[in-house]
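One protein chain omitted, others in place.
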Amino acid sequence: MSTFLGMPYAPRGVGHLRGEQPFPVAARAALADTQLRRNLGRATTTIRAKRAAVVAELPDWEELRAAGEAIKRHTLAHLDRYLEQLEDQVTARGGTVHWARDANEANRIVTGLVRGTGATEVVKVKSIVTDEIGLNEALAGAGITAHETDLAELIVQLGHDRPSHILVPAIHLGRAEIREIFLREMGDVDPGLTDAPAALAEAARLHLRRRFLSARVGISGANFAVAETGTLCVVESEGNGRMCLTLPGTLITVMGIEKVIPSWRDLEVFLQLLPRSSTGERMNPYTSMWTGVTPGDGPQRFHLVLLDNGRTAALADPAGRQALHCIRCSACLNVCPVYERTGGHAYGSVYPGPIGAVLSPQLTGVADNASLPYASSLCGACYDACPVRIDIPSLLVHLRARHVEEAARARRVPSAEAVAMAAASWVMASPARYAAAQRAGRAGRALGRGGRIRRLPPPLSAWTAARDAPAPPAQTFREWWRRERGDTDGTAG
Amino acid sequence: MAPRAEDPARAEVLARIRAALGAGTRDAGEIPRAYRTGAGLGTEELIGLLTERLNDYGTAVRRCPDGGVAGAVRAALAERGARRVVVPAGLALDVAAPDGVTFLADDNLSPDALDAADGVITTAALAIAETGTIILDAGPGQGRRAVSLVPDYHLCVLHAGQIVAIVPEALGRLDPRRPCTWISGPSATSDIELDRVQGVHGPRTLEVILVGA
Partner (left out) sequence: MRIALFVTCLVDGLFPQVGQATVRLLERLGHEVTFPGAQTCCGQMHTNTGYLRGALPLVRRYADVFEDCELVVVPSGSCTGSVRHQHAMVARRFGDEALARRAEAVAARTYELSELLVDVLGVEDVGAYYPHRVTYHPTCHSLRLLRAGDRPLRLLRKVAGIDLVELPDAEVCCGFGGTFAIKNGAVSTAMLADKMRSVLATGAEMCTAGDSSCLMHIGGGLSRLNAGTATVHLAEILAATQDSP
């Protein structure tokens, strides 16, 4: 199915929303990567503690979450109006707004804008949405080099790698690997470079400074866009954002349509929720806000590209659309026991972890990311951590249901799993059949030794690969009750 | 690019949104704003909290009485060893450049010229005590954004009366049309193994002079 209720999905063949392997396969390989396990385990444990500490400081954290959730819900309910208002405001202040139906269109627009300046290089602030649409590859195809300036994105770019976390994309790499990448790929680096993080950051600073000071075109994403005033907001730590947003003559900002917020005042909620949830700080080092063009200050040409790329498909699902509330803090990644052990690459999309498992399938269509909604034990830690209260566990169950329903419609012959589930439902819908099935299941007792079963046939072999299974008891509870207490009330087996 | 009214992409995206939301009521309920909008802290408490938070970020804070700004600036620059210092228009710094120090007016200095400077002095629009944040909004004495970004040393002169307690108190006092930069400590990254390293691309040293404190 290529649309959801008529709303097209993000197209295939462009961008990075789909993995090459289903999650269980990719996860198994990742679990064996000892450096990833150590780095990620340490990183997530550290951020969890920092986040918990700064959240505990605020007496009104739950009130802020409630406001954040409500503002996002309200915004989506009037998304068309707010986007039009945003466009009016940005345009009135000298900016130009472009609309992109999908990744290909966005890439064409941005490439055209860069070409129009005559520049063959651009500097980029970290922007997951530009990773989503594969912008760098599209620009390269047009002979334009996109220089990542966020340290982790720089590391990933120089290493010809892919980001594995929304906030700290190079977390899967250790300092020694990063040093090697710099020595190999940074032309101007000191050969005596050590692997101390401070030395590596200094190397990046020197490498990038030249680029910043001479850049003609900057490309960014946006954390928030205020409809009321046309103001865009970028939240960052290193200063590369400020560099790219301030020094070049032309600025192009690509933004998912769900990032708009109604009013200036709403920033007071999100600028408290985001830093504490993402880096576990009271406030991130730098936040930049600008509206259109300011004569004599910063870029004199500003372009805002509003991107759909499957977001309207998500919007069309009343149960699923809350995934669009996400403010990209990555708190859910940091508390997820699955993500902590597998890392981001296993999810195959630039949006990994719990939010990725509910957002990626909605942008691409569930069929193209069918394994993601199942990449969770439904423990609910993500829901507790989410600053805007996205009910990710319920969303996961909802997407599993969509997957089953869509698969049933698409197939002529039901899958083995569907047959088994239908049979189980039929059996359990009747106490008589259910009790009969229990009696039949008692045959499994013979498989047990000392009450334990060591090996079961597939698919339950996945269980006994690592665990013993209990052998069925001599009598079930209802048999015991009937024996001890006489007949049960109601129809009994 | 087609004029707005005729842009097919624009028309289609808006049409999709309307179709996605459906014909029913668009009511999403009230927005509860039960979070703090003020913190009721006195000036001394605000000064104390801001200073503590700035120190947490490794930002030195010098306190001086009204009328003591010139002396504090001279002392800061001398300690830093800064010789060429950018001074934005409207700074109203009633102090001649100390011996050996040149004040550079920002006559649209190029990025390279800014990079060659040792530092910049600015005022600020306001500060938030709880988060240790200083906000610049390109007002008089603050300069365009590039001047407080490129030089490696940023000396910010802040008055005690400009401090608010919490984030919601700041937004109401700012003009959203002005380009705005919120600064909470010097730049930092934790991208390498989550080891926090300070001083990447923005000014690596931020110092604050708190006046009337």
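Each chain carries a letter (A and B) given by its place in the written order, and its residues are counted from 1.
The rule is short, and it goes like this: a residue touches a chain if its C-beta (ideal position, glycine included) is under 8 Å from a C-beta of that chain, and two chains touch if they have at least 3 such contacts.
Bear in mind that the values here come from a model prediction, so they are computed numbers and not experimental data.
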item	value
Touch partners, limited to displayed chains, of the chain removed from view	A
Touching the absent chain when the full complex is considered, from A:L213, A:V397 or A:L447	A:V397
Among A:A27, A:A100 or A:I219, residue touching the chain not depicted	A:A27
Touching residues (missing chain, whole complex) on subunit A	23-24, 27-28, 31, 337-338, 341-342, 373-381, 383-384, 394, 397, 399-405, 417-418, 421-422, 424-425, 428-431, 434, 438, 441, 452, 454, 459-460, 462-463, 465-470, 472-473, 475-478, 480-482, 485, 487-493
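We adopt the following convention: only the chains that are shown with their structure count from here on.
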item	value
Intercentroid distance (Cα basis), subunit B paired with subunit A, Å	30
Residues on subunit B engaged by subunit A in the complex (per definition of touch)	1, 4, 7, 9-10, 12-14, 16-21, 26-37, 53, 57, 108, 111-112, 115, 128, 130-133, 138, 144-146, 149-150, 167-168, 170-172, 176-195, 197, 199-203
Contact footprint of subunit B on subunit A as seen in their complex	5-7, 39, 42-43, 46-47, 59-60, 63-64, 66-67, 70-71, 73-74, 76-80, 83-84, 87, 91, 93, 96-101, 105, 149-152, 155, 168-171, 174-175, 178, 197-198, 200-201, 204-205, 208-209, 212-214, 226, 228-229, 231, 237-240, 242-243, 245-247, 257, 264-265, 267-269, 271-272, 275, 279, 281-291, 294, 296-298, 306, 308, 312-313, 315-316, 321
